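A single protein chain has been omitted from the complex, and every remaining protein chain is retained in its original position.
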Amino acid sequence: MNPCEKFRARGRKPWKLCIQILKIALVTIQLVLFGLSNELVVSFKEENTVAFKHLFLKDYKDARDDTYAVYRQEDVYDHIAFTIQRYLALRNISVGNHAYERMAGGQHGMTVCKYFYKQGSIFPGNETFDIDPKIETECFTVEPMTPISDLSLDDKFWNMTLDFYRLISVEIMFKLKAINLQTIRHHELPDCYDFTVTITFDNKAHSGRIKIRLDNDVGIQECRDWHVSGSIQKNTHYMMIFDAVIIVTCVSSISLCIRSVVRGIHLQREYVGFVHQRFSKSVPLSDQMEFVNGWYILIIVSDILSIVGSILKMGNPGKESDKL
Amino acid sequence: MNPCEKFRARGRKPWKLCIQILKIALVTIQLVLFGLSNELVVSFKEENTVAFKHLFLKDYKDARDDTYAVYRQEDVYDHIAFTIQRYLALRNISVGNHAYERMAGGQHGMTVCKYFYKQGSIFPGNETFDIDPKIETECFTVEPMTPISDLSLDDKFWNMTLDFYRLISVEIMFKLKAINLQTIRHHELPDCYDFTVTITFDNKAHSGRIKIRLDNDVGIQECRDWHVSGSIQKNTHYMMIFDAVIIVTCVSSISLCIRSVVRGIHLQREYVGFVHQRFSKSVPLSDQMEFVNGWYILIIVSDILSIVGSILKMGNPGKESDKL
Amino acid sequence: MNPCEKFRARGRKPWKLCIQILKIALVTIQLVLFGLSNELVVSFKEENTVAFKHLFLKDYKDARDDTYAVYRQEDVYDHIAFTIQRYLALRNISVGNHAYERMAGGQHGMTVCKYFYKQGSIFPGNETFDIDPKIETECFTVEPMTPISDLSLDDKFWNMTLDFYRLISVEIMFKLKAINLQTIRHHELPDCYDFTVTITFDNKAHSGRIKIRLDNDVGIQECRDWHVSGSIQKNTHYMMIFDAVIIVTCVSSISLCIRSVVRGIHLQREYVGFVHQRFSKSVPLSDQMEFVNGWYILIIVSDILSIVGSILKMGNPGKESDKL
Partner (left out) sequence: MNPCEKFRARGRKPWKLCIQILKIALVTIQLVLFGLSNELVVSFKEENTVAFKHLFLKDYKDARDDTYAVYRQEDVYDHIAFTIQRYLALRNISVGNHAYERMAGGQHGMTVCKYFYKQGSIFPGNETFDIDPKIETECFTVEPMTPISDLSLDDKFWNMTLDFYRLISVEIMFKLKAINLQTIRHHELPDCYDFTVTITFDNKAHSGRIKIRLDNDVGIQECRDWHVSGSIQKNTHYMMIFDAVIIVTCVSSISLCIRSVVRGIHLQREYVGFVHQRFSKSVPLSDQMEFVNGWYILIIVSDILSIVGSILKMGNPGKESDKL
């Protein structure tokens, strides 16, 4: 019997149906809000990646990533020097809120590493070579706070001569931090971002073409200490109340469905007993399953997942709102 | 009975049909002429927008609107300075009929505004920030007639330092006027155009990428005072006569259709009376509607719209032709 | 009866079929040869147009024809001066066989014309204008053999100031001659080409965007006097013999088809007479047409066209081979 027939036959109001419809509406709204807030995160990451490409890669042009490469020894040095200079001058150049990663101890700053075959003498003209395929690594670091006296930089840098015939790749790695301020305009708290930028000069092929690639790994976390004037905490509370309403709805939906399933099982047992008594034969499993509505099982599973998701979601902004 | 049968049966000439065909032809011609004259307006607007982009945006290239952005603090100042210089030198640079908007009082000239968070100290390195999400605005204006002594311009301009970490956007706004002379070659009067150009440096995301956008709002109006040698007014009169012919045609089409509808209603009433007398029962509404031809109603509505449109269209050039 | 049946029944060889197949093969070969020789002409024209764009248009880039435009007064003068300088220095610059058109009297050299409204004062700022839509033309010519003393060129040129507010267009026109030498490698005689190059600076819209367009009209003709070492005339003779064979084949195809048609008409007349005598009734036209095979008519028409085409084609190289 579907809800309409039930209503006509026995006058019972379709509570279960109403709760399902309400639940679908609420979960959809929750999903849309979550998606919108997430879009800011994704677009912030992508825009930063584009900005890093323009800031740290020499002569970079949009939409030419697949042909961005260097072909001359001099260009390789130029590109590396360009990246280092831009990194040192970052605060005066970048229009974004980029800052160097600061650590108490351990390595920080920019790391420039070259990877090369351990030992090798290659004479393509004679068609002879003598090579050790073990890969050696040599790195040096650039402190972000060193004053740019170009001379000393060059001195240090040019000491690291690149033997192109056995060079495999050069990797420049550094970490930057940024704050995604635009969420403040949607009445959400800004998050702090850690960008791990890796610029790779890839000479694996030794084909005369060194491809350059910039990768940007992002870590998102709460900022440690912050103060926002005005009423930004409102929205977080509203979001939590909304999540709670969804959880309540899902719980009632679950309880109604479980009740129906339990009743179905009772009925099934009685039927099995009846058939056993009267006809002395067992009811096949496929007939027994007729008493349990599969849709209820599905709804219960989906509700449990919704509740778990909502609790996890509440947990995250919950921490922030504790501090408010 | 369709028109052909009517002609064969009673020898009546199909006036209604002829008028409909004539009307369709005339309205089509009117529409085509109107469309052609409108195309000039649209293309003038679009060409001006392209010209403004090339004149006021530094290093602008065609078909790269989505990647047109700056990434360095210096570039932002350069782009703003470039736009101001181009604006001041406009009369010596532009190949079009562009002029500054002149007003008796009030604001005019170019307005450069920066929008920023009221107060803020942001330290992504420490993951701390202190911000007031209220937005403040600071503007200054550039008089179009000031002589370009670059020094003083720079002085004035550099005083407006941009704090990129709390800058939301910079907007440069100015109004230009132009006259669409090419209509004169189609024997129409040139119109005067007001262009409100807005150049936006969008730093909402604080991602290190400031997108630059040029928007161009257009207002079209009659020029205040003008003189054209030769016979340009001819065409306007012809257009008005043509519009009048269309109105006359539509009016006769309406009157014929109304006559038919009225006759149909008479017939319907007689039939209802007859049925009521003879069979003492009422005729259902669906049968009554059989006597009213729906197509006639549609034609009447369409004719009324055509007449209203033509009158509005006549009203516009009518004002101009009064002056002739 | 189709050819196969006829052969089996009466032992008659299918001459008509053989000739048709032969004809199709020959005409296809003729067409392919003609197409190949024509492709050289078309590609020569197109390559010259591209070369002219690169030679005479400043900062021209491939595949950007639709956005090739200037936006600044200075650029217009620069572009015109560039074109004139390139024209004067053509013999030292071009890698092709380009030469100036030489005439006994009359105008030659490069013509620079500006078209503008006769009189006008336009004040978009006041929304007033006073204009005479008649178009005036002012031209000056540049002799190709004048030595490039840039100073005098500039003097002459800058006297022609452009009033952009009433300028409609600037047209630069000149004629160049060239010889398509590559046909010599296909054993055909090189042709002489006349290129009429027109560069248009189009300011009709007065929108601040002057579009630049280069048009290239081509005239092809035999060269007046020439000498080629070696055996180039061979091929022309062979082509003529080939064309003659095609004509002969078409003529025999026509005569066989006409014979069949004539026989069909005879048979038809006899049948009509017979029916008239025996049954005293006339044969309807549709039955009479059964005796005439429509395909033969089609073949005759197509043959006549082939013969006419071949004769025209022979006439053209025929003139050239007379001189050999």
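The chains carry the letters A, B and C, assigned in the order they are written, with residues numbered from 1 in each.
In this section, contacts are C-beta pairs under 8 Å (C-beta built on N, C-alpha and C of every residue); 3 or more make two chains touch, one makes a residue touch a chain.
The model shown is predicted, which means the values in this text are computed figures rather than measured ones.
Chemist: Just to confirm, in the complete assembly, which displayed chains does the hidden chain contact?
Modeler: A, C
Chemist: Looking at the full complex, which residue from C:27, C:55, C:299 or C:314 touches the chain that isn't shown here?
Modeler: C:55
Chemist: Which residue, A:72, A:186 or A:237, contacts the hidden chain when the whole complex is considered?
Modeler: A:72
Chemist: Of the listed residues C:9, C:95 or C:285, which contacts the missing chain in the full complex?
Modeler: C:95
Chemist: Which of these, C:17, C:81 or C:223, touches the one chain of the complex that we don't see?
Modeler: Selected residue, touching the omitted chain: C:223.
Chemist: Can you list, in ascending order, the chain A residues touching the missing chain?
Modeler: Missing-chain contacts on chain A: residues 64, 67, 70-74, 76, 117-119, 122-134, 164-165, 167, 203-210.
Chemist: Suppose we count only contacts with the excluded chain; which residues of chain C make the list?
Modeler: Those residues of chain C that touch the unshown chain are 43-44, 47-48, 50-52, 54-55, 62-63, 92-102, 177-182, 184-185, 190, 192, 221, 223-230, 232.
Everything that follows uses one rule, which is that only the chains that are shown with their structure count from here on.
Chemist: Show which chains lie in contact with chain B and also with chain C.
Modeler: Of all the chains present, none is in contact with both chain B and chain C.
Chemist: To test your reading of the model: what rotation angle superimposes chain A on chain B by C-alpha positions, in degrees to the nearest 5?
Modeler: Result for this pair is 90 degrees.
Chemist: Name the residues of chain C that each touch 2 or more other chains.
Modeler: In chain C, nothing touches at least two other chains.
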